[in-house]
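Got a structure for you, written out below as C-alpha cells; questions coming shortly.
All protein chains of the complex are present and in place, except for one that has been dropped.
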Amino acid sequence: MRNLEEGNLLFIGLSWEERCFLGLKEDYKRFNQTSKVIILYNCKSEDDDNENRGKIAEYCLKREIQTEFVELDYSDPILTWKKIDSIVEAHKEFIKKPVIDITTLPREITWMLFFFIRRHTARIYYLYHSPEKYSSDWLSKEPGAPRLLLKHSGISDLNKPTGIILLTGFDEIRTRKLVEYYEPKFISLGIQSGSNFNNKERNSKDKHIQVIKGQTNFNTFSIDAFSRDHGLSTINQQVKLMGDYNIIACSQGPKLSLLSLYRSCLANTNIALCYLPSRQYNKEYSTGIGDTVKGEIEF
Amino acid sequence: MKNPFEYEAANNLTVQEILDYYIEDYNYTRFLESKRNIFLLGDRGSGKTMTLLYNSFKIKYEDPKRNKSKDLFEKIGIHIPCNTPLFHKKEYLLFEDDFRIQIIAEHYFVLSITNAIVASLKDVKEVIEVFKDFDEEFKEDFSYIFNIPISAKHSFLETISRWIDREAFETQKQINDPKNNEFYQNALSLSTLVLPLIKKIKKVPLFKDSHFIFLVDDAHDLNIHQVKVLNSWIAYRDHSDFSLKVATAKVNKPIKITSTGGSILEGHDYTNIDLEKPFYNKDSEFGNLAKSIIKKRLEKISNIDKEPSHFFPTNPELAESLEKYKEIARKEGIAKYGEKEKKKVTDHVYKYARAYYFRDRANSRANLVPYSGFDMLVDLSTGIIRNLLDPCYYMYDAEVSSKKDDTKIEMIPPKTQRDIIKARSDAMWKRLEDGLEKEIEACTESQGKRIYQLFDNLVLHFRERLIKHKSEPRAIMFTISQVDNEHYSELIGLLKIAQMSQLLYTRSGVAKDDGRKEIYYVPNRMLLPTRGLDPNGQHARVSLKCNDLWNAAVGNIPIPFNDDANETNAQAELFG
Partner (left out) sequence: MHPFEKKLEDKLIETLDNDEGKSFMSRYTSARDKSFDNVISQIAGSEPNLTKHDVSHIKNVLTRVHELLGDEVTDLNCFEMYTMAIVVLFHDVGNIFGREDHQTKSKVAKVYNHIRGNEPKWNQERLVVLQAVNAHTGRSQTGEAKDTLKEVEEISNLENGKKIRLRELAAILRFADELEEGPDRTSTFKQAIAGETGGYSKESMQYHNYSNVTNVFIDRGNGRIILRYHINWEANADPSGESFKETLKYCLTRVLKLDEERKYTRYYSQILSPFKMTQVSFHFTVDHIPVDIALDKLEFSDKIPVPRINLEGVVQKEILDSDPNYDVEKIFQALLKQKEI
C-alpha cells in the first residue's frame, strides 16, 4: 500500500451515477500520487451504489491505494458535521495535498469538507466531471427543508430584511420552495449562461419568475459557473448590490458554482450559505462522463 | 403598472401598505389586546402576519385612527418574526448537552425581542421626550448590570439598541468561529434582560400601565428548543407585564412542552383562536372580508372605485342559466311543499338550483362552465386570503399583458376569469399528478401517488354525489368515520401532507350526533373547476369511512357512493 505521507488524499462521494467510478479513474489520471481515497456515502441511499462501491474498491486495491468508506447520514447535518470533523482530524497529518472530487458529493458535504480541511491547509484541489448527458425527466424529488450551513450562517443584522441570491437550477419548484420558506423581501436569481445540456430551455428565467412573481421582489442576472472564477465576481457584484440585506445564498445551478459561493461567503460576513436537500434522485439522472474541470482553491 | 393583487409576505410591506391593505377584525383585536396568551392558528396565506403587524405598536402609532387613542401606550404590541436567518441558525445544536442548547436558543430569542422592543419605541417622538428625565439613570443602571459602554450622545433606548446589535454580532461571530465550538458565556434570558427592561420602561409615567404583547410570528418555523423556550414563557407565572400572542400554521403546530419538561395547557395557559372564518357564502364573515380586501386594494393601489362584483363580473350566460335553474327548482319546490311553505321552497332552491345546473353541464358535452364572478372567486379561495388574491393576480396580469397601451384596467372580462381559473385549477391538479414529493419535505414518492389517487377519487365521489345524491348533492367537505382502523394514522399522514401543500384545509365543528367537536376536511376548491364541479358547496359534510378513503388512496378504488341522507352532518348554524 502507498505511503500516506507522500501522496494525495482524495475525497469522493459514492453514487450510482456512472460518472462516479469513471470520475475516479479520471481523478487518478490527474493525481496519480493518490495514496488514499476516502469515499463518503449516505447510509440512507439504496443498494444502487453497490456496483460502484465494488468497482472503486477493486480499482484502488489493484493500484495499492488505501480506501476508507465513511458512512454519513446526509439528512442529519449535525451528525454529519461531527463525523466529517473526526475523519479530517484523523488524517490531519496527511492532509497536505487534499483533492476533492465534488462531482457526486452533495454541496453541503463539500462545504463541510472545505471547512475542516481549511484548518490544516490553505489549498485544496478540486475536480468536477460533467456527465455525458442529463436525463430529460425529473432530476430530484422529496426535498427536505432548506437549511443554513453550520458555521457559515453569516452574521445576521437584527434590523435588516432577508434577501436571497439563488443560482437557479433546472427545477423551478425549488425556487418557489426557497421563497416560500424564507419569505425574502428580495431575491436575485442567477441564471446560468450558455446552452450546455439544453440549459436555455430547461433553466429559462421565465419559468423561475413565473413561480415567484407576486410574492416577492426579484431581479435576474446571468452567471457562468464554468468560467475561470466560476462566477465569483458576478456573485460578489450581487452581494454588493444587496448590502442592505441579510443574504441567504443558495446554489441549485452547476455544481462548480458551490466554489464561488463558498469563497464569496468567506469574504462577506452578511452571507449565509444555504443547502436544499433532496432525498431522492432520478436513477437515470445522468449518463456517461463528459468534460473534467480541475482547479485549486486557495483560502 | 402595479398589480393590486400581489401577495407579498406581510413582513415585507411598508407601514403604509399595511394600513392600506389590512381590514381590521374586532373579534381578533379583542383577544390580541387582552393580557392572555393566545395561539393564533391559520394556514399559510390566512393573514396571520398581517393581523399581528396591524396590532403592533409600530403600526398603531402610525395609524391616524388609533394614534390618538388613550390605550395606545397601555398595550404595546411588539412584532417578533421568527422566520429570520437568526432563528434559522443551528450551530448551537453542536453543543453536546441540551441545557446549553436551550440557553443559546433563548439568548437568540431574547436578542430578537429586545431589539424589537427598542426598535418599536426608540424613534417615536413622544417616547424620546418622556424618556429624557430617565435616560441617565437607566443608562447607568444597565451599564453596571450588563457592562454596557454608555455615551452622552445616545439615549437609553438607543444605547440598548446598539448594545443588542453588538451582542448579536459577538454571539454569531463566536458561535461561527471556525476554530472552536465554545459556549457563548454572556447569554441573556427573559428574566435577566427582557423583564428588567420592561420594568425600567414602566418606571416612565407614560408607560406606567403598559402591558407588553409579544406578537410571535411563524412559530411553526421554530425548532424544538426554541419552542420549549417559548412555552416556558407562556407558562411563566406572572403575566401582568407581558403576554404572548403566537401565530402558527395548523400543520406543524409547535409542541406544548416547556424547557423544564412541563406542559402548557389550552384554556389554562393559553387560548387558541382560529383565524379562518366561516366562508360559506357571500354574506359570510369571510365573504365580507374578501369584499373589503379587494375593494381596498383596488382603491389604494389602482385608484379604482368599484365594487368587486363589478370588477369581476359574472359571465351573463352563467348568471342567466343559474336564474333559469333557480326557477326550475322553485317550481319543483312549490309542487312538493305548496306555495305557503316559503322556507321549505327557499331551502329547496338553495339545495338544488345550482346542483341542477352543474349536473346538466356534467352530463352534457358542453364547454367548460364559464367560472366567473366575484362570488365564485370567494368560493374558490376556500376561505384563505392568499387563495383569493392568487387568481386575481394572474387575471390582472393577463389583462395587462394583452393590452397595448397604458390605460387603466377597469374590469376583468369573464373570459379572462374563466381562462385563469381553469389554468390555476389545472396547475393544482398538475402538482398532484407530478407528485407532492417534488415539493413537500417528508413526503415520499409513494405518498405523493396516494395523495393524488385520494384526491382524484374524492372529486369523483363529489361528482357522483352531484349527479345522483337526493338531499345533499353539493356537499364538498368530509369527515372521517370508523377511525378505529389500522390505516387511520397513515391516512392522517397523507392528509397532513395535503394540508402542508395547501390542497386541503381543516376546520372544526360540532358533530351532529353527539355534539362533540370534530375535525372536518375541506379540499381546496380550486381543484373543482377542472372537474366541472361547483365551488359553492352546501352546508353539509360527507361522512366517509376511513377504510374507503384508504382504499381510494392506495388501491385507486372508487369511494362507494351511498345515497343516504344520514351520511351527511348538516351543521348550517356553524357557517356564516
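Think of it as A and B in the order they're written, each chain with its own count starting at 1.
Rule of thumb we're sticking to: a residue touches a chain if its C-beta (ideal position, glycine included) is under 8 Å from a C-beta of that chain, and two chains touch if they have at least 3 such contacts.
Computed from a predicted model, the values in this text were never measured in an experiment.
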item: Touched by the hidden chain, restricted to displayed chains; value: B
item: Candidate in contact with the missing chain, chosen from B:Lys132, B:Arg166, B:His268 or B:His310; value: B:His268
item: From B:Ser69, B:Thr260, B:Thr346 or B:Ser446, residue that would touch the chain that is not displayed; value: B:Thr260
item: Among B:Lys2, B:Arg237 or B:Lys340, the residue in touch with the chain that has been omitted; value: B:Arg237
item: Interface with the undisplayed chain - residues on chain B; value: 34, 235, 237, 257-258, 260-263, 265, 267-268, 515
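One rule holds for everything that comes next: only the chains that are shown with their structure count from here on.
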item: Distance from the mean Cα position of chain B to that of chain A, given in whole angstrom; value: 35
item: Residues of chain B defined as touching chain A within the complex; value: 3, 5-9, 11-12, 44, 83-86, 88-91, 93-94, 111-112, 115, 119, 164-165, 168-169, 172-173, 176-179, 389-390, 393, 397, 435, 437-441, 443-445, 448
item: Partner chain B, residues of chain A touching it in the complex; value: 77-78, 81-82, 115, 118-119, 138, 141-145, 147-148, 150-159, 161-162, 171, 173, 176-177, 180, 182-185, 213-217, 246, 248, 272, 279-280
